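Complex shown without one protein chain; remaining protein chains in place.
Now for chain A:
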Amino acid sequence: MSKSTEKTSPKSLGLLVEFEDQHQLLKACEAVRDAGLTKTDAHVPFPVHGIDEALGIRKTMLPWLVLAMGLTGGISGLAMQYYMNATEQPGMLLSGYPYMISGKPTFSLPANIPVTFELTILLSAFGAFFGMIALNKLPVFSNPLFRHKNFARATNDRFFLTVDATDPKYKGQKHREMLEKFSPVAIDEIEADPSCDQIPKFMKYVVIVLLAALTVPPMMVWNARNTTSPHPRIHPIQDMDNQLKKKTQTTSPIFADGRAMRPRVPGSVARGEWQPLEFLTGVVPGGEATSNVALLQDEEKPAEDKPAAEDKPAEEKPADEAKPAEEKPADEKPAGDKPAAADAAAEEKPPEPDWVTTFPETLEINAKLMERGQQRYNIYCAVCHGVSGEGNGLVSLRAFELQQPTWVQPTNLHDPNVTKQPVGRVFNTITNGIRKMPSYEAQITPEDRWAIVLYLKALQKSRDATIQDVPQIEADALKGQGN
């Protein structure tokens, strides 16, 4: 403090020229501009047209800054949404989380426009606001002009022109004389602040205390992260986190089954999911005993009580007991050549449903469906029936290895009884199960079930196919291999 007490003459920072009206000011500005000075400024109580030009102020680059910021906002908004919603590279750092909303594509432009638009506006506004502040070199806490006794009138009725002494073309006396010609009220030197520019000593301690206080919040956060608390976490913004609603996979006391998720009302069909009854059941509607319920009874009862009436050996029953009867139902309708002497057991049981004999028309039979069928077969069927369909799947082999007493060998799908079955019947077996085999209705969609039937039919045919069944090109290739 002792140093600053010695008084020196204040340093001149430039000229402050005071005018009574704007026209004098504008003329003076033009003169200063023409003299080649650039570090000049005018201070006026209201916007004066043409002053930018008179002072030779360059056009502001602010619009370009705003445009650039706006484009940045728009592009980053789009990119952010694309990254978050539409990129999927498992395990990679640069991967978003594709989350389907309202059945829209993960990257759908209309949904992304609001965010893009808002970010464009936000960054444009930031560009304009902070760009203006930066271009004006703000904030400035103090300006030597404020010490001038008359300068306050710049907001009222006086017009000022300042010429900075740091301008390389500035020559104090010469310019002062030049400006005298415009009959200003006064021309004053702007003086540098003569007061001490040292920070008071006690401020050092204030800053230290403040810095110390600043470490408290992070320490509290660190503490909170490393201890447990019986209190629920602070939830300042509720959004819609706590609602009177049930979420998926939760319980509810309202319903008898205790589930919050409601199953589909029996008999209802969702919009767009309607399929012909043949497609869903494998049975031609309108035939004898065609309802799905009747089918179930038909299959279940004999499976438990009257295995002899069925076409396949039932569990825990000797195979030979079932065998005599098994051929009849299989041949009954599709083959059309009923055995003349239908035996008593077959007479007793309700008539066979009217099985669908060809694939439903709504199904597109192609190689893709065949591949799908093969894939589904290998997932659901091959474990028991074996990949080749001979009833020697891995589960079955293991069961025999362990000598499980209740295990019955799965049906050999190449057995003539199965190969003769119409497609509707095979479909029905997959849908509702048979004997030991459970129903696969819940796991496999109707279309996939038909795909499996398609593959199975191909698998069966492959067993007794001749060279005539093979396309010529393939046959030639096979011959070539043989040679």
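For the reader, a short list of remarks on this structure follows.
The rule we apply is simple: a residue touches a chain if its C-beta (ideal position, glycine included) is under 8 Å from a C-beta of that chain, and two chains touch if they have at least 3 such contacts; residues count from 1.
By our rule, contacts and distances are computed from a predicted model.
The listed choices are "Transketolase", "Multiple sugar transport system permease protein", "Quinol:cytochrome C oxidoreductase" or "Transcription initiation protein"; the UniProt protein name belonging to the chain that is not shown reads "Quinol:cytochrome C oxidoreductase". Contact with the chain not shown here comes from a single listed residue; of A:36, A:50 or A:276, that residue is A:50.
Of the candidate positions A:90, A:103 or A:405, contact with the hidden chain is made by A:103. Shown as candidates are A:113, A:165 or A:370; the residue that touches the absent chain is A:113.
Across the interface with the omitted chain, chain A contributes residues 22-23, 26-27, 47-50, 53-54, 63, 102-104, 110-111, 113-114.
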